[in-house]
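One structure is given below, encoded as structure tokens.
Shown here: the complex without one of its protein chains, the others still in place.
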Amino acid sequence: MRTRIVPLRTAIAELVHDGDTVALEGFTHLIPMAAGHEVMRQGRRDLTLVRMTPDIVYDQLIGAGCARKLVFSWGGNPGVGSLHRFRDAIQNAWPEPLEIEEHSHAGLANRYVAAASGLPFAVMRGYRGTDLPEHTATIAPITCPFTGEQLTAVPALELDVAIVHAQRADREGNVQMWGLTGVQKEAVLAAKRSLVTVEEIVDELEPRPNAVVLPNWVVTLVAEVPNGAHPSYAHDYYERDNAYYREWDAISNDRNVFSAWLAELREGARAPA
Amino acid sequence: MRTRIVPLRTAIAELVHDGDTVALEGFTHLIPMAAGHEVMRQGRRDLTLVRMTPDIVYDQLIGAGCARKLVFSWGGNPGVGSLHRFRDAIQNAWPEPLEIEEHSHAGLANRYVAAASGLPFAVMRGYRGTDLPEHTATIAPITCPFTGEQLTAVPALELDVAIVHAQRADREGNVQMWGLTGVQKEAVLAAKRSLVTVEEIVDELEPRPNAVVLPNWVVTLVAEVPNGAHPSYAHDYYERDNAYYREWDAISNDRNVFSAWLAELREGARAPA
Amino acid sequence: MMTVAAARALPDGAACFVGIGLPSKAANLARRTHAPDLVLIYEAGAIGAKPGRLPMSIGDGVLAETADSVVSVPEVFNYWLQPGRIAIGFLGAAQIDRFANINTTVIGPDYDHPKVRLPGAGGAPEIAASCGEVVVIVRQTTRSFVEKVDFVTSVGYGSGPGDRERLGLRGRGPVRVITDLGVLEPDPETCELTLTAVHPGVDAEQARAETGWELTVAGELRTSPEPTTEELEALRELEASVLPA
Partner (left out) sequence: MMTVAAARALPDGAACFVGIGLPSKAANLARRTHAPDLVLIYEAGAIGAKPGRLPMSIGDGVLAETADSVVSVPEVFNYWLQPGRIAIGFLGAAQIDRFANINTTVIGPDYDHPKVRLPGAGGAPEIAASCGEVVVIVRQTTRSFVEKVDFVTSVGYGSGPGDRERLGLRGRGPVRVITDLGVLEPDPETCELTLTAVHPGVDAEQARAETGWELTVAGELRTSPEPTTEELEALRELEASVLPA
């Protein structure tokens, strides 16, 4: 049961099905943008999309009508402002209604940890006194059996598919990423199936500082997608394209401009600039 | 509140008090042996000693009468056999009775994690069907508030002092260790006070693969103790002295031989070979 | 002035949990002026970041390159924030109320049909709960300074004295709210935010006019010292250091 290395199109077709619960993770760094675009191209629907920081690729997926539900903890265009497609979906149900399940970062991170750990829930200090538990069913009180102290439990976030982007994989499908690596390991370990897009396939993964290695026996598919995190960045490969994040503000702020962008994306092999 | 760099003798005198709960951690690798010897030299008593794998340094501390209680998950001389002083304390109360609190590795590791996380307990799958809960009070059932599934809770293991050994610290007291790093980070974060003995103090900690860095604001004291993990090993500094582990079997197997060894240790600045 | 005042609130050597935007700018300004040993912690996983330029996002590469330690996001929250190891948390707000509760979730009374959907919680609820103390930076207008927030994303003092203790929140809560007009601090008795300082050229009346509740003004209202030449220069350098897009 070794990882197979396949083209991105094949990977998405094989792993992501309508109605799946899917996380594309990457905390500002190494966001699997190209994989998200391929999901839009293949027209997946009714997805439950999960992501701590839905930013422009989730704005795009929501605007493209791929999502039925969003599980998240912070939705914005970092350094720029709002996500207009996300707002339009919540405020005006365009292009269709979007159910939301809202957590804090700590809560969502612990939901991934619980799933990666094979536990049904995680315990944390959090949410107490906030209005979140009133609107989010996946938050519950729990009492310490030793001290009687009241804490908060959140259920494991089990995924059908996790998609992450990394700098490298070797020919056997072992994956290496470095720099800020967020919750990517937890997301992959929380998923039944996983896809890692990588900047390049190399002969050997030489050890590096601050590297996370995912052994091939926990990765389903690898696809080589150079520049696959653009406009986010890939540490030691390319910088964040801050201009694109600002451009997105204009593209996404108008339904017609966005729809033209989406049509172009669906026709082309690459995301329109 | 920056880390101070002090001689080992000063560090033990300042941090370890009679009756404290103290963990010397290091999973086969980087065991803080020299620090343990200094605790014996200074004649600390009534300690609650905590360690996943009490091996020869704990055998020594127990034989020296420093411990009132041992919290552990596996006590043996790895690759050799039994710990004779540990056995003699439990089976014959020599040199005095030793209370024990016994866990599995997974349980004890999670107790450190809970304490490092500022939580009163951790949740795990474990212990069910074993005879451990009957004898260990710090194991309790807990029910998932979402699924109703029954799991196991273990309480946070809060330490007065954590002592670990690392390869390096810089002059500001930031600590770097690499190779197998066990539960050392968790132990330090679980403790009110911490001591890190290091092979050397360097000007700068250049980044390395598989390194754990403890920033100086979570480390109380650093002491430079070259060879301080002998007879265990320090990755990239020296190998494990397997012969010493075998010798220890003979030294520890006889109360008189052990007592002579202890007297020599207390007189000398270095551990007798 | 708001950035300078916020930077001044950070004591040298403290560990500080910073969000991107104004908090990050203020924290980096502090590092370049009076607090060179400030320890910056970013939720993306950088412990002890020392960025030479101003990061553009919370996960900017410069944070990993200059950090003492790079850890996973769950570790940041579980091992570093949750146990109360971090002295100061730095938060922004869309709305803040009389008891310093913060809203970054929705504007409007109906969560399911919000007037404006905001980004949401992010790391804020646990920062507000667990940091030793919290500093809030927010522009002061009647839209942002409200009697009661539409949604409690992060707890300040709840509905008044004793609420934090009852909820088991272990940090002290917001000790200072820094605005473009001045500084507000909770009254030690009532926990109500009170105007304790105005910036140069601002008077209490202006601050009261931009506050959505009957703002109490401290008996001894201070005026913030003018930004020093050193502070202004450091700020200019910092702003110039942002990478060209």
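Side notes on the structure shown:
All chains are identified by letter, namely A, B and C, in their written order; residue positions are counted from 1 within each chain.
Simple rule for what comes next: a contact is a pair of C-beta atoms (placed from the backbone, for glycine too) under 8 Å apart; a residue touches a chain by one contact, two chains touch by 3 or more.
Everything numeric in this text was worked out from a predicted model, so none of it was measured.
For the chain excluded from display, the touched partners among the shown chains of the whole complex are A, B.
Note on the undisplayed chain: of the listed residues B:90, B:140 or B:201, the one touching it is B:90. Per the touch definition above, the residue from B:6, B:113, B:142 or B:219 contacting the chain not shown is B:113. Shown as candidates are A:28, A:60, A:174 or A:232; the residue that touches the absent chain is A:174.
Of B:126, B:155, B:215 or B:228, it is B:126 that touches the chain left out of the display.
For chain A, the residues touching the absent chain in the complete assembly are 1-2, 116-119, 174, 185-186, 189, 212-215, 217-218.
The omitted chain makes contact with chain B at the following residues, 27-29, 52-53, 72-76, 78-79, 82-83, 86-87, 90-91, 102-106, 109-110, 112-113, 124-132, 134-135, 149-151, 179-183, 185-186, 210, 212, 233, 235, 239-243, 246.
Keep this in mind: only the chains that are shown with their structure count from here on.
Set side by side, the interfaces A-C and B-C show unequal numbers of C-beta pairs in contact, with more at A-C.
Inter-chain spacing, taken between the CA centroids of chain B and chain C, is 40 Å. Mean C-alpha position of chain A lies 28 Å from that of chain C. Counting partner chains per residue, chain C has residues 78, 82, 130 touching two or more of them. Shared interface positions of chain A, defined as residues touching 2 or more other chains, are 124-125, 149, 151, 210.
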